[in-house]
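All protein chains but one are shown in place.
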Amino acid sequence: MSARSLSRPASLEALDETGVPLAGGTELVPLVRDGLVEAETLVDVRPLLPRGIEAGGTSIGAGTTLADVEHSGEVPNALREACRLAASPQLRAMGTIGGNLLQATRCWYWRLAFPCYLHGGDRCLAREGEHREHAIFAVEPCASAHPSDPAAALLALGAVVETTRRRLPLAELYRLPTEDDRSLTTLAGGELILRLQLEEPDASVYLKAMDRQRWSFPLVGVAAARYGKETRLALAGVAPIPWALGSPADLDAATPLPGTGYKVEIARVLVDRALAAVS
Amino acid sequence: MRPLTELLVNGGRHEVNGSVLTTLAEALRGHLGLTGTKVACGEGHCGACTVLLDGEPALSCITLVEAVGEREVTTIEGLRDHPLVEAFVRADAVQCGFCTPGQIVSAAALVRELPNPTREQVRHAMAGNLCRCGTYPKIEEAISTWQG
Partner (left out) sequence: MARLIRTEKEVEGRYTEQWVVVEEDPLDRWPEGPLEVVGRPAARVDGLQRARGEARYTADLALPGMLHAAVLRSPHAHARVRRLDLAPALEAPGVRAAVGPGDCSVLVEEAGYQGAPVAAVAADTFSEAQAALARIRVEWEVLERLLDPEEAVARGELIEEASRYERGDVERGLAGADVLVEAEYRTATVLHNALETHQAVCEWEGDGLTVYVSTQWIWGVRKDVAKRLGLPPDKVRVVCEYMGGGFGAKNDPGDHTYVAAELARRTGRPVRCALTRREENLASGNRHATVQRLRAGAKADGTLTALEGEFTMAVGWDGFVSSTAGPMKMLYGCENVRTVELGAKLTTGPNDAFRAPGFVEGTFGLECLLDELAAKLELDPLVLRRRNGAEADPVNGRPFSAKNLAECYRRAEPHWARREAVRARSEGPWRRGVGLASQIWYGGGGPPSYAWVRVGSDGRASVLTAMQDIGTGTRTAMAQIAAEELGLPLERVSVSLGDSSRGPYAAISAGSSTTPSMGPAVRAAAADAARQIVEIAAQRFEVEQRVLSLRGGRLVSEDGASWALEDVTGLLEDGQILGKGSRGPNPTGMRVLTFGVQVAEVAVDVETGEVRVERIAAIHDVGRVVNPLGASSQVEGGIIQGIGHTLSEQRLLDPGSGRALTVTLDAYKLPTIADVPEIVTDLLDVPDAHLTSLGSKGLGEPPIIPTAAAITNAIRDATGADVRSLPITREEMLRALREARERAFAL
């Protein structure tokens, strides 16, 4: 078991590459305890992170909880709905929007520490094993599914991420794993998400298919945001990272596993419904 | 074990020992003897360990005690006289009872924000508290009649 100390710095400037930032803790604490994340020092950044929604709902501090966003009257509908349908009430009250974007997959092989590709192994165990919750896009070399509902909504809303070091489009926060680097984000050690800026849409929606009515990760989540005549689509639960969909026809390019074909079917329906809802 | 932090719990201040990964649930149950907070999964999935941190529902089994800071912790012991307790008993919203303290803590957070929640609001706000006995209809009933 890792983590020997918890530091409570006076400011975010004190962050260095050795500490692992702890905010809501809903993801990090279990992962550290299970040995899936190594963290010599946990850095309690919760009191320091910007928390709150500004600029008419288009600027969101990374320390804003999912519950804050859910209850905001200002944020675009897609984001509010994605937060409302995410996780459980307690997790929404604890978890921050910044942390939510960085959460790891729910892939059971990864969570149970099987020697899978994402853990540095030579192959994805889900592909030949149980994978009903897994990907339909980018299934090679790892077929895990990204579980964040808000990430899909923010992707459709054209979010820009402001970190302690740079500004980048949300899409560039994510990367697919490669042979020499299995990580799914581009965040550097010690780099912290501070704020999210998004573009106010004319209309937006988030639709989610899940195994229960509540407290389930998305089998398929579809976010749609309309800007004038253009509508941006993004999907949750369908690829190792949040997935932007250029057009509905791009679903024809899905490469589902034997057990995830049904997700393509659901995605088509939800995309149609989302487009209808924002038109 | 080392002195770790001070906790403000149900209006009293307590010193807590432990290691960096000591959770709030462990501190409450083990060090302070507040065993009304139950641990049923230990990894943030079931809601049995729910407490309030400055009035917001939180899962004490995945909250590091050191990260609680100045936030005030309210456990079921601090809500013993909340009208919800009577309402739960009256409505038979208690079967084996292992999830019940957590249910009541979540319900207390709900009715503080929404004193007269609709059925949909109850179902939305209580979905993180699993009950394997299936007491849910009675929980809905208890929360909708909590004011007597």
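The first chain written gets the first letter, and so on, giving A and B; residue counts start at 1 in each chain.
What we mean here is this: contacts are C-beta pairs under 8 Å (C-beta built on N, C-alpha and C of every residue); 3 or more make two chains touch, one makes a residue touch a chain.
Owing to the predicted nature of the structure, the values given are computational and were not obtained by experimental measurement.
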Could you tell me which of A:L12, A:V37 or A:I266 touches the chain that is not displayed? A:I266
Sort through A:M94, A:L125 or A:L194 and give me the one touching the missing partner chain. A:L125
Consider the whole complex, including the chain that is not shown, and state which of A:Y109, A:F137, A:Y174 or A:Y206 touches that chain. A:Y109
Even though one chain is not shown, chain B touches it at residues 21, 29-30, 33-43, 45-46, 48, 75-77, 80, 85, 88-90, 92-101, 104, 122-124, 126-140
Omitted-chain footprint on chain A covers residues 1, 106, 108-109, 111-112, 114, 125, 128-130, 132, 209, 211-217, 219, 259, 261-262, 265-266, 269-270
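In this section, only the chains that are shown with their structure count from here on.
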Length of the line joining the C-alpha centres of chain A and chain B, rounded to whole Å: 27
Seen from chain A, its contact residues with chain B in the complex are 1, 3-6, 8, 22, 25-26, 29-30, 32-33, 42, 44, 46-47, 67, 84, 87-91, 93-94, 213-215
Counting only contacts in the complex, chain B reaches chain A at residues 20-21, 23, 43-44, 47, 50, 56-59, 62-64, 66-67, 69, 106, 109, 123-128
